[in-house]
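For this view, one protein chain was removed and the others were kept in their places.
Note that the chains take the letters A, B and C in the order they are written out, and that residue 1 is the start of every chain.
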Amino acid sequence: MNRIERVNDFVIRFANVNGSGSASANNLFARAIFRMGIPVSPKNIFPSNIQGLPTWYEVRVSEKGYLGRRGGTDMIVAVNGQTIAKDYTDVASGGYFLYDSTRSLPDECQRDDITVVGIPLTELCNDAFENPKLRQLLKNIIYVGALSYLLDIEFSVLTESIENQFKKKPKLAEPNIKALQIGLDYARVHFTDACGLSIKRRDITRDAILMDGNSACGLGAVYAGATVTGWYPITPSTSIIEAFEKYANAYRIEEETELKKVAIVQAEDELAAIGMVIGAAWNGARSFTATSGPGISLMSEFLGLAYFSEVPVVLIDVQRTGPSTGMPTRTQQSDLIACAYASHGDTRNVLLFPCDPAECFELTADAFDLAERLQTPIIVMSDLDLGMNDHMSRPLKWDDNRKYDRGKIMTGLDLENLAQKWGRYLDIDGDGICYRTIPGAHPTKGSYFTRGTSHDEYAAYTEDSAAYDKGMRRLLVKWQTARTLMPDPHIKIRYQKSKVGAIFYGTTTHAAYEAINRMQEKGVPINTMRLRSFPFPQSVLDFIDQHDVVFIIEQNRDSQMRTLLMTECGFHPDKLASILDFDGMPITADFITDKLEKGLAELAPLISTTQETTGGIV
Amino acid sequence: MNRIERVNDFVIRFANVNGSGSASANNLFARAIFRMGIPVSPKNIFPSNIQGLPTWYEVRVSEKGYLGRRGGTDMIVAVNGQTIAKDYTDVASGGYFLYDSTRSLPDECQRDDITVVGIPLTELCNDAFENPKLRQLLKNIIYVGALSYLLDIEFSVLTESIENQFKKKPKLAEPNIKALQIGLDYARVHFTDACGLSIKRRDITRDAILMDGNSACGLGAVYAGATVTGWYPITPSTSIIEAFEKYANAYRIEEETELKKVAIVQAEDELAAIGMVIGAAWNGARSFTATSGPGISLMSEFLGLAYFSEVPVVLIDVQRTGPSTGMPTRTQQSDLIACAYASHGDTRNVLLFPCDPAECFELTADAFDLAERLQTPIIVMSDLDLGMNDHMSRPLKWDDNRKYDRGKIMTGLDLENLAQKWGRYLDIDGDGICYRTIPGAHPTKGSYFTRGTSHDEYAAYTEDSAAYDKGMRRLLVKWQTARTLMPDPHIKIRYQKSKVGAIFYGTTTHAAYEAINRMQEKGVPINTMRLRSFPFPQSVLDFIDQHDVVFIIEQNRDSQMRTLLMTECGFHPDKLASILDFDGMPITADFITDKLEKGLAELAPLISTTQETTGGIV
Amino acid sequence: MSYTRPTFRHPEQQKNAKGYHRRDYEGAISTLCAGCGHDSISTAIVQACFEMAVEPHRVAKLSGIGCSSKTPAYFLGKSHGFNSVHGRMPSIATGANMANRDLLYIGVSGDGDTASIGMGQFAHALRRNLNMNYIVMNNGCYGLTKGQDSATADKGSAGKKGKTNPFESIDLCEIAIQLGASYVARSFSGDKQQLVPLLKAAISHNGLAFLDVISPCVTFNNTASSTKSYQYVREHSEATGTFDFIPLQREILTRYEEGTQQTITMHDGSILNLEKLDKSFDVTDRRRSVDKLEEAKENHRLLTGVIYVNPHSQDTHDIIQTTHRPLNSLTEKDLCPGSTILEKINDSLR
Partner (left out) sequence: MSYTRPTFRHPEQQKNAKGYHRRDYEGAISTLCAGCGHDSISTAIVQACFEMAVEPHRVAKLSGIGCSSKTPAYFLGKSHGFNSVHGRMPSIATGANMANRDLLYIGVSGDGDTASIGMGQFAHALRRNLNMNYIVMNNGCYGLTKGQDSATADKGSAGKKGKTNPFESIDLCEIAIQLGASYVARSFSGDKQQLVPLLKAAISHNGLAFLDVISPCVTFNNTASSTKSYQYVREHSEATGTFDFIPLQREILTRYEEGTQQTITMHDGSILNLEKLDKSFDVTDRRRSVDKLEEAKENHRLLTGVIYVNPHSQDTHDIIQTTHRPLNSLTEKDLCPGSTILEKINDSLR
């Protein structure tokens, strides 16, 4: 048997039962490696249930800094009886299988191409601890201890983490550290040098942080000055509001009164949630909500109202696997069409696509400026993988000189000094964006009646065809203005002459970059563009024009981004090749690499210049 | 001044105040011409209000059988003081202006290029009748009488219409006929030969009927065996349910008991309406609802459920001018995207596009067969123009041998005799369509749990990626099957060699055909394809392939059908040229002709064979 | 077409405490049917706001969709308004109120807009005791869609179509009390004497003031067989009592004999004097108020007037403890924690 021997580069998966408190142990493990300066990327694969069903925690360790899923598993820590047999078969050949040997392995487990590490977790735990509640938790800590030996994780890093985790109640730290020690000792004694996978300290992570996207979005909303949110719980978006509330409680309390400088209202449903956001935004407060697929469907009528009556709305869609209730705890990028063209009639909404926590923070903050600048809904398209998993990310930054861009607002003073007649929907700047007023701004001027029915330039109700037509065409002008305000895509030209490009966005990014690098190493340089917005800036069109074939890699069934590109930019469809993965698990580099190779073979005829081998060009 | 002199070919427009009872008089006028064997096409242009605002009734009279709007107005009957000045200016040069001369014309009315016919309607009416309520109505009848002289409408046709309108209460017929006579006499005496427009009896209409699309849809649902509807009032769809109820009360009463063989439930909103339809369909009843734009938005979550759990749903969308509440009493074809891709996640719904009442009847009936055959939502895309205006149409037909296609249903007997294990989502025929059971079918077999969460082939809840993936791919297979079951488009090849085609659907059809004929007469034959469904049968792709340039004529801003064609068929966008009219008024032949001419000039370079003049080829 | 514009009057004597004329509270010309009850309610709102000397620009008008929901265009022309979507006025009002607690929020809805499609949002705005006036112009039908029965149409009632409604009706006032409204009253568009003071008290109330105003639809539901017709309502309404409302800063004008009188001091110090027909009835006792409504129902009477008041209830802001400053007035300084704190947060994530 040839054991897998690798340093700082492997995939380990923990198989647990949910509700059994494994989360903290697994996080402890991932964060320890991160603190040793090595990039990690943990993925929580949990069921739509509260207690008792299988849940997995997969940790990618990659010195190279690959943060997407790779595919395959080098080591599995199996502490869930329900799935042990399947987990056993999932270990890659040459890999490692750690299990709770208090119970013996099922008979069908008969591989001789993997290293099996049996540690009597339950037994060790029960011998050492009395309290049944503690026992359940510490059993998991014990395997972390064992791993610290098997993978050479600095023990001090683990103990420090524990210590500052329990800073407030050091009493609780002790048993945890004891449990770590137990695992470590047992492994040292029984499995000396049994494992070829190991961790060596590096300082690759530098000032990076490990954070989940939802917390970053919630924090972004606090920094951007959001004061009102109406929301309704739905996985995987709930933790955005929880984070928003947590940070607001910390940084939005009025000293004198101890009252809140924020209004967080749990709505009765998503229709009410978005309605509250619209009402608050109309009334001059920065306001937002977060939801997931089913909520988007329910919000569509109101989104149409906001589009047509031009109210700034910030909405964060943490996408999950659809359609319908689908798989609420699995990821997907499948709400693009639903969001871009939400509601009946001719409508178009601006979408932003963050790919990591730093961008969740920035684009959420930017969304508020864009919403008020464009007076229209801005939808931040996150997903379950980005929102609920920890991601390594550059640190969050905020420029203290940054002023909120409230867009075109007529203050009482502006109204006072206004010469000509003001019209809410009068496009005096020619950019399709008009000036709004906030209720109460001025005693006699600037009041108007906002409506979802058709209106003229002075906000008066009209059924005049010409007036309606004019308004609808102005919204197209505004749409063109929006294109100029969108964040640029991230374009990487690996090889000037390459006629092959690849497009991706959001959480597909990380696995995609890894696959692209692999192709590069094989001498097939592919230029890449990570999209960050809809509508598409000119640079997006140029990139596509510069290539004969462009792969569009996304995590949905119906090539939704490709549809948007075709519809908005009029590209020849043959040129846009889809690579689609939509089974609910985050896409892997293996999958993309495979598809790219096959795709290139098929599309060769379309590609003008044959690819020269280009070695190390990056 | 050169008067417009035309026989059986003109446009007349009535300007009234809504709620003033002008409808019956105007209908009387249109139907009389129809009964004289000449095609007519009336359009009601009414406000979103109940009483007191301007409303117009435009009647196209066309011996050639052109049923779309032409553009321009040859004669205006102005009985609304609010709009009289504007109406006056709207008369085409050489045209005619009939008004109530009880009050004198506004001073600004100073044209010398039109014939003004002043008739003291109010005065005549008040002299002749006492009852104030009657007066209001009869005032309108008087101008019909006058028109019968001016346009040579056979008086007997009018009186007959009145008589059988009041068959039940002949007392009421008298004053009406008297009013007609008053108008006729006054016009004969004061405006002898004043009018160059005239009606001459023909028998072009043959066995045609004059009917509104909504009544046809409602009747179609009765014939198709719909037994349950949950609905919520919304203009312009309400009259579908009203018609359904009317016909059900006539033909769905159980003799013995006088109870209803139908359940019509006015829901609390559109979410509940579609929910009831889904519940009933799931439980084995043919069920449908009708709504308009805002309702579509509200129904989207439930549509996603029906798509994913595969419940047969029939939904009729009578489109109006969006977005949001928009112009509730104006027409548009702008819900295609909202309906085709309703709800979050990867979803696709079947759409059908009727263009006249006969097709409203047929396609509504077919929708029930398709829904049960495909076990998915079928959306009939009508619009306000089609639904609420009277249209000349071939008569409705029903084959008494027609059996309802209930699709793949396992009866109790089937289950009893079933050898292998039955699975609700098991695709044993390879067409993507599986066998369903109706609750209560069998004491022990065939029960299953329907859900919007992901499920395996046996309808069991699953979070297994492979099982989910398999199910989603099967739905694509079903989508391909759907393509083979769609009604064919209506293709007219006017000239084999022509490289120019035009595509349209629904109410755009009639004006489009007229414009195409005009082009033909100018020696520019354009082949046409009237779409009737989404997804698109192969013949649609072939037609487009056969042409260099294809104009897509539709009544929305964002070229929604073009988007569907590009997304689903991957055509080169340059090839698909949009002609868009979306101001809420039904599109006109003048508009389309103009755009075609301009478009052909611009796109000439794309068109390979130069058009030879081809005279009369049809 | 009818006009809410009143006939000419001498300007001077018409100035209110804040120096506004009545016309400053008027709106555009109504496009509703001549005689529509809704127009009378608009006029009453104009009157109440004028008499209460509300500053027009400190009012936000909100509505859903329906003939009733069109009315905000016909009153308070100098106030901002939001005619939203069908049944969703409450959520718009909630958001608006959260953004700025200092304005007066007047929400107008219809019985269809509230009791059918809007039931959920209505219920939860009540439960949060949102500080607003929630007025339902109740005609028992869907006027704008041509007269279908609404959920407040009484069983057995029949409108213009002649079809009698077979379903039980929903009593919005009873629901309102149960779900947490802190001021609940019912009135009739035809009874300005009663309606205007009820509106004034609602304006001075802190919390959700719900007014169910029966407002006949002359076009579709004013028939002899309708229980929402002018005639029927006149004949069947029974007031909890006569009362008068004394805004703060005015001296009390009326006096009542003992026993049957109940005096309520409103949140802003105004006084509501209720002259009760039923001595035992206590308008601040939720349980009695609900029972009073049930009793009236038993006797096929329509209970009008003030039905329930909790003058010292907590509104949504009180409940969720938001700052007294309008949230929409806060700036970067108030809202943004800044880069130093962000650095701390970054550290905690390493």
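What we mean here is this: contacts are C-beta pairs under 8 Å (C-beta built on N, C-alpha and C of every residue); 3 or more make two chains touch, one makes a residue touch a chain.
Only a predicted model underlies this, so the values are computations on that prediction, with no experimental measurement involved.
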Visible chains in contact with the missing one: A, B, C
Residue among B:F166, B:Y448 or B:Y495 that touches the chain left out of view: B:Y448
Which residue of B:M276, B:A290 or B:I544 touches the chain not shown here: B:M276
Touching residue (missing chain; options C:V85, C:M98, C:A151 or C:I203): C:A151
Listed residues B:V91, B:L137, B:L219 or B:A589, member touching the removed chain: B:L219
Contact partner of the left-out chain, one of B:P106, B:P170, B:P439 or B:G523: B:P439
Residue numbers in chain A that touch the chain omitted from display: 19, 48-53, 232-235, 238, 266, 268-270, 294, 324-325
Contact set of chain C toward the excluded chain (per top definition): 116-120, 123-124, 127-129, 151, 166-168, 170-171, 174-175, 178-180, 286-287, 290-291, 294-295, 297-298, 319-320
Positions on chain B contacted by the hidden chain, ascending: 34-35, 207-211, 219, 222-225, 227-228, 230, 247, 251-252, 254, 257, 259-265, 267-269, 271-285, 287, 301-302, 305, 395-400, 402-404, 437-444, 447-453, 461
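Basically, only the chains that are shown with their structure count from here on.
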Pair exhibiting more inter-chain C-beta contacts, A-C or B-C: A-C
Separation of chain A from chain C, taking each centre as the mean of its C-alpha atoms, in whole Å: 44
Where chain B touches two or more other chains at once, by residue number: 48, 294, 324-325
Interface hub residues of chain C, defined as touching at least two other chains: 85
